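Of the protein chains in this complex, all but one are displayed in their positions.
Up next, chain A:
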Amino acid sequence: MDEEDKISDSENQTKPEKMFTLKRWNSVAMWSWDCSTDTCAICRVQVMDACLRCQAESKKDATNKDVTCVVCWGECNHSFHHCCISLWVKQSNRCPLCQQEWSIQRLSS
């Protein structure tokens, strides 16, 4: 027993002592919805609600339910009502917020 202790002692002396030991690692994740704004910057209505035009026309489908006014995300990640942005791109094919060329990334209701 004594012999073994002596051996391990001598081994410890050769290794440099650790300054500190990592005992716990906490990682923190941040998240947000994948759209830069929740208000359509063109008509100023929440993107999740119907745009001003659709509200005014109060479009109804065959089932007499309000037709959903879909949200449209561009490649630049800016979002608008599809109705609002499609009227604008007829005039200029640029994102109204960042002036990048407008191309649709995805549509959603």
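Here, a residue touches a chain if its C-beta (ideal position, glycine included) is under 8 Å from a C-beta of that chain, and two chains touch if they have at least 3 such contacts; residues count from 1.
Please note the rule applied: contacts and distances are computed from a predicted model.
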{"item": "Undisplayed chain, where the name is taken from the UniProt record, one of \"Mitotic-spindle organizing protein 1\", \"Glutamyl-tRNA(Gln) amidotransferase subunit C, mitochondrial\", \"E2 ubiquitin-conjugating enzyme\" or \"Trafficking protein particle complex subunit\"", "value": "\"E2 ubiquitin-conjugating enzyme\""}
{"item": "Sole residue of A:48, A:70 or A:87 that reaches the chain not shown, by the stated touch rule", "value": "A:87"}
{"item": "In chain A, positions touching the absent partner", "value": "41-45, 52-53, 55-56, 84, 87-88, 91, 96-97, 99"}
